[in-house]
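Missing here: one protein chain of the complex. Every other protein chain is in place.
Moving on to subunit A:
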Amino acid sequence: MRPFLYQRATDPDMAVQALGAAAAANNPLTQATAQPLAGGTTLIDLMKLDVMRPTAIVDINPLAQGWSAIEPDGENLRLGALAKMSDVAVHDEIQRNYPVIANSLKLAASAQLRNMATLGGNVMQRTRCSYFRDVSYENCNKRNPGSGCAAMDGVNRMHAVLGVSDQCIATYPGDFAQALIALDATVEITGRSGSRSMPFAELHKMPGSSPDIETTLQPGELISAFTVSGRWPRSVYLKARDRQSYEFALSSAAIALDVQDGTIREARVALGGVATVPWRAREAEALLKGQRFDDGLAQRAADAAFADARGRRHNSFKIALGKRVVARALQQAVTMEI
């Protein structure tokens, strides 16, 4: 690990100041010389691997008092960016009214990591592409822009089939973000010029021609909270993986439905483990809306979700697997008792 200057942020202003001042203006956020430290489960890991090389770390944990509240107010939900994954996962009202959120967190990582990791850090986690994580590979456009992509013709079993470009096929590895994008969440951001908020769906960027730019967040900006409007008791997170526990998704689905008198009034479908960013499957949603549920409909929705998928040598199985995950998750959501 390279040396860094460690600073503790005593208030949000100080944090964004310290981050903004140290961040070279023309660096993308992923390579900014100053990085916030939350749980550290991505940052410290990648610094040990020499993938991330900040010269300054701003510990934002002292902001937890103001930034870690879990606030369901009956109608809407606000989650502080420094709330721990474990605390949100076991929160009664989250389990009852937002099971897709609770389960996306519960099925992620391990008990120890969930105790450390924060919601803000979670959505900012980096890909687990093994060529990205191992700096002895020269060719990685995300880590080393313009160098090529070792995964393209390498071992790409874990890689994405949706949202890929000819520059990068790395999977967005997180789980929670799918729940957020399915529920049309908003993300609140604090920066040097004050606060702003935007749809969570606008936070992550597909790799396109610049896979090193992963989000629309700027150096010096911090996520302070996420908000969701409405309640989504009929929602599920289904995760298929190589092991029964403690493994990233090969394919996952976040589903939220509003079913009345047997008719689907509103449908939200998001996919994980198969795409370069948290993925909203709007084509599937359009097919479901206004329909009565049956297995055929689930199958058509699943097909629609993967209509644009592009498999490569080792990951084409994700298309068939992903469709089954979507169909099964829809089934679970329709039949769950609320």
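Heads up, the rule we're going with is that contacts are C-beta pairs under 8 Å (C-beta built on N, C-alpha and C of every residue); 3 or more make two chains touch, one makes a residue touch a chain; residues count from 1.
Convention: contacts and distances are computed from a predicted model.
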### Task
Choose one: "Cytochrome c1", "Xanthine dehydrogenase YagT iron-sulfur-binding subunit", "Spore coat protein JA" or "Sulfonate ABC transporter permease". The correct choice is the protein name in UniProt for the chain not shown.
"Xanthine dehydrogenase YagT iron-sulfur-binding subunit"
#### Entry: Touch with the omitted chain, as defined above, among A:Ala109, A:Val187 or A:Ala225
A:Ala109
### Message
Under the stated touch rule, tell me which residues of subunit A contact the chain that is not displayed.
### Response
1, 3-6, 37, 39-41, 44-45, 48-49, 55-56, 59, 61, 86, 109-113, 115-116, 244-246
